[in-house]
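Sharing a structure, written as structure tokens. Questions coming.
Here the complex is missing a single protein chain, while all its other protein chains stay put.
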Amino acid sequence: MKELFTKLYIKSKTLTGSLSISAAEIAKFIGGEVAGDGSAKINDMSSVAFCKPGNITFASNEEDLAAAEKSPASCILTTVKKEKYAKTAIVVDDMKKALTMMYNAMLELKPRPKGEVHPTAVISQSARIGRNAMVGPYAVIEDDVKIGDNARIGSGCFVGKETVMGDLCELFSNVVLYPQTVLGDKVTIHAGSVIGADGFGYVPRGEKIYKVPQMGNVIIGDNVEIGANSCVDRGTFTTTVIGSSTKLDNLVQVAHNVKIGKAVLIAAHVGIGGSTEIGDNTMIGGSVGVSDHVTMGNNVKVGGKSGVHGKIKDGVTVMGYPAIDADDFRKFMAARSLLVKHLSRLKKLIRQTPDDGETSEKQTKEG
Amino acid sequence: MKELFTKLYIKSKTLTGSLSISAAEIAKFIGGEVAGDGSAKINDMSSVAFCKPGNITFASNEEDLAAAEKSPASCILTTVKKEKYAKTAIVVDDMKKALTMMYNAMLELKPRPKGEVHPTAVISQSARIGRNAMVGPYAVIEDDVKIGDNARIGSGCFVGKETVMGDLCELFSNVVLYPQTVLGDKVTIHAGSVIGADGFGYVPRGEKIYKVPQMGNVIIGDNVEIGANSCVDRGTFTTTVIGSSTKLDNLVQVAHNVKIGKAVLIAAHVGIGGSTEIGDNTMIGGSVGVSDHVTMGNNVKVGGKSGVHGKIKDGVTVMGYPAIDADDFRKFMAARSLLVKHLSRLKKLIRQTPDDGETSEKQTKEG
Partner (left out) sequence: MKELFTKLYIKSKTLTGSLSISAAEIAKFIGGEVAGDGSAKINDMSSVAFCKPGNITFASNEEDLAAAEKSPASCILTTVKKEKYAKTAIVVDDMKKALTMMYNAMLELKPRPKGEVHPTAVISQSARIGRNAMVGPYAVIEDDVKIGDNARIGSGCFVGKETVMGDLCELFSNVVLYPQTVLGDKVTIHAGSVIGADGFGYVPRGEKIYKVPQMGNVIIGDNVEIGANSCVDRGTFTTTVIGSSTKLDNLVQVAHNVKIGKAVLIAAHVGIGGSTEIGDNTMIGGSVGVSDHVTMGNNVKVGGKSGVHGKIKDGVTVMGYPAIDADDFRKFMAARSLLVKHLSRLKKLIRQTPDDGETSEKQTKEG
């Protein structure tokens, strides 16, 4: 399938210089069926509220379809089957899958918009900006920064000295990269996120609190996406690492010295404590707290709002506070229901049991 | 009461062109009693540390009253009763209520400060800025944006293309609105918040992780206030909605496709998962995590730090992780206390019970 699209790409570029695929070509790629004129040319995808002529839009129900048919879009991707559509339609069974396939292909296919460096951007003379890179208004780029080709730096971003970014990176507005941050290719960081700030390290001594120097940096692999207002702290003495294809949601905290593997999914409000290591393909639900110095294996799943500490083996699903095996957590929930429903029976059971137990408890402690 | 103030408003404007109400008029409106010169003219309210001549300040105890009497303020709102005040005083029983009434009335009464567009703001030629709107230094406003009258856009804000804002909206510094965001009238967003970033949607397939396109937008109703550094993600295919009069605290996360009703109060650090729906007048305590695809009714109350999933009916109060009915949660807490206090008795009880139970457990599972 990849081959098909590469071929299409070349053809489209040759013909037009900008994206232009036919509805029939898209249908073939995403496994849909064309109704109407398969030769209709598509230049982009967008939702019905914002679509323009040449766009393909989408509709999952009759109401949306009616709106899409009245819209300026040139083609409709739809799961609604009917005799005749007001314009070219591509009919599919699974909208999410179809749109995801189409979107990712278009990401590759679409010619990059022309990169321009806004005249208000403050760029050090020693910084090296790649070809066709876009730098927005009021961005600040410090000494010895290297930015790859086709990068897009949003308005108000700060890129600290000696930072290195690969090709096709995108920083939305007001992102801050502290000095010496390293980004691979195709890294996307949403607005307001801060990469490379000092980790939280202090040594209290008597009345004073001494700051531990945070002298490492952050290295982020290829194809990483980081949500809005998230934070990844620089290493204390070495490096905080986020592996390639890993995705962080909004408001995530990654502390100093953390090593996150590849293709890890971390939902919003997750906090990961210092020096924790997380394996590949692990998934962490929203609002989870992971303590410091935790070791989490590959393919681990952590249920939302859990608190994780210690060592979590490969492939395990954990949940709870502190997190335990998910099956055990379900048993605990069953026990909780019993205790809530039969609180008075629990009281009675406890009352009926002679309290020599308390003694044996103490003995156990001393033993 | 509203009528009184409208009347006052007209009168004040006619007379002076800027806010000027007498102490007696304020006292009448908030239900207080004037001590001293009721004709003293008030132009604004402020705390004692920052007050200027013409201001009304406030004091809830003798110490604060002494400070207020020495301040340049022209009038003091106070709950401290005494014979004689050093300047005009309005005596009330409930300070919070009095200040809240006065503040909200003054919001309506105070003539809007003159809006100016700072010469450094980068504004697209196709953007339409309303009358008397203020645009701060280094703000960036993209193509086809529409901003209503009397709006205030803080320094360093980014307003993405095709965004629409009603009248009297206020964005504090460094707010980011991604393209196609829609704000009603009187929407206030505090510094650093990000509205309309991509939702967290990925489809893992073998070794690759495909991004689900986030093609919807965010619509925010009238009179919504959003705290600092919060995030509201755009819809995947449709719209993320925040109903009118809803208030979000700081560092709140609202995921893609969420629908929040009217007059909902959401405290700090709350995370709301994708496609969740929340009814009107619901209140959610701090640090709560709401899972994805939750349905929460009207007038629900969620206790702080709870984890909510499933379906919560109208008017219910829930708490815990996972959240259960608040009464049940209290029973569980009673059971926890018993178990902690009598751990050894629990051990004894368990020990005394023959373990054929474990077998029946398995049978239940298989049954």
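Letters A and B mark the chains in the order given here, with residues in each chain numbered from 1 onward.
FYI, contacts are C-beta pairs under 8 Å (C-beta built on N, C-alpha and C of every residue); 3 or more make two chains touch, one makes a residue touch a chain.
Keep in mind it's a predicted model, so treat the numbers as computed, not measured.
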Legend entry - Chain not shown: contacting residue from B:Leu19, B:Cys75 or B:Met101: B:Met101
Legend entry - Listed residues A:Phe58, A:Phe158 or A:Phe172, member touching the removed chain: A:Phe158
Inset, instruction - Spell out, residue by residue, where the missing chain touches chain B. - result: 45-47, 49-50, 58, 60, 95-97, 99-104, 107, 118, 120, 136-138, 154-156, 172-174, 190-192, 223, 225, 227-229, 245, 247, 249-251, 263, 265, 267-269, 281, 286-287, 304-305, 320-321, 333, 336, 339-340, 343, 346-347, 349-350, 353, 355, 357-361, 364
Inset, instruction - Touching the hidden chain in the full complex, which residues of chain A are there? Just list them. - result: 120, 122, 138, 140, 156, 158, 162, 174, 176, 178, 180, 192-194, 197-198, 200, 202-204, 207-213, 215-217, 229-231, 233, 237-238, 251, 253, 255, 269, 271, 273, 287, 289, 291, 307, 309, 321-322, 324, 328, 331-332, 334-335, 338, 342-349
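Following the convention adopted for this analysis, only the chains that are shown with their structure count from here on.
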Inset, instruction - Report, in whole Å, the distance between the mean C-alpha point of chain A and the mean C-alpha point of chain B. - result: 26
